[in-house]
Each structure stands twice: as structure tokens, then as C-alpha cells.
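Our next item is chain A:
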Amino acid sequence: MSQWLKQVIDRGQAIDDWLSPLRAQALEALGNTKWPNRRVESWKYTSLAPLEQLELSPSTTAGKAIIEDIEGLNSLDLIFVNGKLQSDISLLSLPQGLHISSLLDASDKQQNTANALFAKIKPQRHLFGLVNDALAEDGLIIDIDANSKIEQPIRIVNISSDGQESHHRVLVRLGSHASATVIEHGQGEQASLSTGFAEYDIGEQAYLEHYRLAMHTHQAIHIGGDHFSLQQKAQLNSTLIAYGSELSRMDVDIIHNGEHAKAKFNAIYLLGEAENFDLHSTIEHVMPNGTTKENARGIVGDKAKAVFNGRIHIHRNAQKTLAELHNRNLLLSRRGQINTKPELEIYADDVLCAHGATVAETEEETLYYLLSRGISRSQALVMLNFGFIQELVEQMPNQHLAQWLKPQLHSRFVEMEVK
Partner candidate 1 sequence: MLKINNLHASVEQKEILKGLNLDIKPGEVHAIMGPNGAGKSTLGFILSGREGYEVSEGQVEFNGEDLLDMAIEERARKGLFLAFQYPVEIPGVSNMAFMKESVNAIREQRGETPLTATEFLKKAKEACKQVQLSLDFLKRGVNEGFSGGEKKRNEIMQMILLEPSLCILDESDSGLDIDALQVVANGVNSQRDGKRSFIIITHYQRLLDYIKPDYVHILANGKVVKSGDASLATDVEKEGYAFLGQDNAEETNA
Partner candidate 2 sequence: MSEQLDQALSRKYDAGFVSDIESETFPPGLDEDVIRRISAMKEEPEWMLEWRLRAYNNWLDMEEPDWAHVHYPKIDFNAISYYSAPKSMADKPQSLDEVDPELLRTYEKLGIPLYEQEMLAGVAVDAVFDSVSVVTTYRAKLEEAGVIFCPISEAVHKYPELVKKYLGSVVPRSDNYFAALNSAVFTDGSFVYIPKGVRCPMELSTYFRINEENTGQFERTLIVAEEGSHVSYLEGCTAPQRDENQLHAAVVELVVMDDAQIKYSTVQNWYPGDENGKGGIYNFVTKRAICHTNAKVSWTQVETGSAITWKYPSCILKGDNSVGEFYSVALTRGRQQADTGTKMIHLGKNTKSTIISKGISAGNSNNTYRGLVSMGAKAEGARNFTQCDSLLIGDRCGAHTFPYIESRNPSAIVEHEATTSKVSDDQMFLCQQRGLDPEKAVSMIVNGFCKEVFKELPMEFAVEAGKLLEISLEGSIG
């Protein structure tokens, strides 16, 4: 057993709170886990060495945080610094039907909600999901009543600062016919480790609009996951924006537990310098008549490395499923690296499934077309190469968020091009 895992287990066992019974299973599973090396399929291309080398102490004090305002977004902000909730929920004016509490001071009723969600949607196979099960003491329980349409986006921010380790957890339940927008926003630059896992139970005919902004860079190690369960006729529209750091990893699971559910998942990764980003997504069609569209697009420059593993799993019973996954990549540098693996695993015959993956450079022909219209070469390259990223940004339902993101992504891209 690795030293790192051992100290996680020891610390997990020492925690005594109302979540302890829920942690027990994770602690047991961790006890039987081998520390992954390159021969473990889910960590084939991403090394955990930066994590092991990190000298961290579990965060005890939280710092002050300054959160950038997103123009026009008008969000309900819940700010974590190093995994500790800074916002005073009691000061927020919550719309009717929306209930938010922290894990630390959950009422009995909220604890019941948490019990029904905690590690119930997130599959056990995610090693760091188990770590988060064991160590996350703070976090949020968000409950949205049936039929409640929450217009105001809920933004959950976690900021990691130097030398800190943090684990936070988000549990969200949407009642039937409810709708909501949740933005999970993480950032940090300095040597730190954060894990952030969220579980969403989307009720019958409910709609969740979701964003994950994994904007950790440099030495800020982040390992997280979003895990969605869709009930009958539920709908999900999720977008992931990822930068890369020494070690940055996201696991996403979209599970169709009810018939006629619809999921759309877009992911964008823009990696420069020596950044790494690893995305593993799994779409589970357990029930019939579901639809999934997944689009993952990335640009990799300099010495960066992107890993994408997109799995579609159609269970025996999931007839009449429509599932599509496309992954497009652009490699800008000969020191960079792209590893992609779209997977199909199909056990039902009356389904339409397709996946595609490309790794390509700018097409000369298209470039020529733009040049012939008088556009400068550098501008044309930006247009062409950034265009396919921009396309996904524009698909984001929340235009305020899109407008805020665009210039950031653009300048990140231009910097990559220059190098």
C-alpha cells in the first residue's frame, strides 16, 4: 500500500461526524486499492507522481477570497476556500423551493437527503472519489423541491491556496419537474491539492443546466468528478471547461436511470506549457429510449498533455438508445501529446451509436480559402483553430457565462500559439 493512501485512510478513520457511517465503505474500498501505475487502464497516461511528491498539510484555516464577478450572471455564490465554506448561507436570500445547507451543519432532514445521495450516484471505481468520500468534511447539500424552477444560477467556488489540501463535496437533488443551473468553479495556481466531487440526482422531467469550470493551473493539483443520475424524461445540459496543471483530472458519469432521458455534455480543454489534463467520461444507458450527445474538444500546445477517455456503455435493456460521442483535438507543438480513446460497449441491438475522434492540424485547404479572402495568416489560424472551441462555448445556454469565458479562452489560446 502506498504511503499516501495509508495516511488518507488513517485520517479518514479519525474523523468522527454524522457522515462517518457513509465513509466506512470508502475506507474499506481504499484499503483494498492498489496505488495505480501506468498499467492500470484508468491511469495509463497520467502519472500520480506530482501528488506523491507534494508536501501538504490538511487545511485548518481558510484565507480570504476575492471572487471575480461575472457580469450579468447574478448568481447565488457559495464560496469555499481550501474546502471550507466561507459564505454564510443564512445571509443568502434563497428563492422558494431551493434549500441549501452545508455538510457541517445539516439538519436531520438535510442529512436524510445527503444519505440518499452520498456515494450513491458516483461509482466506486474512482479512486479519488473514494478519497473524497473519506475526507470531505465540508460541502453542500442542495435540495430543489418538485416543480420549482430556480432561475438564479447557483455558483459554487472553491479556491485552493499555497500548501493547502482540501476536499469538498456537493450533493444536489432536483425534484420532479424542477429546474436549476449549477456552476462549479474551481481555481488555484500554487502548490496545493483539491478534490471536489459532486453528485446530482435529476428527478423525473427535471432539467439541470450545469457547468464545471476546472481552472486550476501550474502546481494546483485538482482531481474531481461530476456524477449525474437521470430519472425518467430528465434532461441534462452540462459543459466542462478545463485548463491543465501539474495534475488535473476529471471523471464524469452520466447515468440514464429512467427512460426517455436526454443528456448533452460538452467539454473543452485548452492546455499550454507543461500542463496536463485527463478527462474520463462514462455514459451509462441503463434504461431504454435515452439520448446522449457528447462533444469533447481540445487544443494542446507547448509541452502539454491531454488525455481523453470517453466511454459509452449501452446495457442490455437500453433499446432505442441514441448515443453519440465526438472528440476533436488539435496538437500545436511537437513536444505536446494527445491520447484519446473513445469507447463503445454495446449490449442492445436496436440502438444508434457512433463515436469519432480526430487529431489533426489545420487543413491547408481551409487555410488557403481564408487567405484568399484577404485574412492574414495569423488571424486565419486563430479563426480556424479556435473556431471549433468557440463553437462549443456558444452552445452554452448561459450567455453571460459564455461572454465571460470567451476572452479568457481566447487569450489563453493566443498565448499557446505564440509559444
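Observations, loosely collected:
Here is the rule we use: a residue touches a chain if its C-beta (ideal position, glycine included) is under 8 Å from a C-beta of that chain, and two chains touch if they have at least 3 such contacts; residues count from 1.
The set was built so that all candidates are chains of the complex that A comes from, given by their letters.
If you're wondering where the values come from, they're calculated on a predicted model, not measured in any experiment.
Here chain A touches, in this complex, candidate 2 (chosen among 1 or 2).
Considering their complex, residues 41, 316, 319, 329, 331-361 of chain A touch candidate 2.
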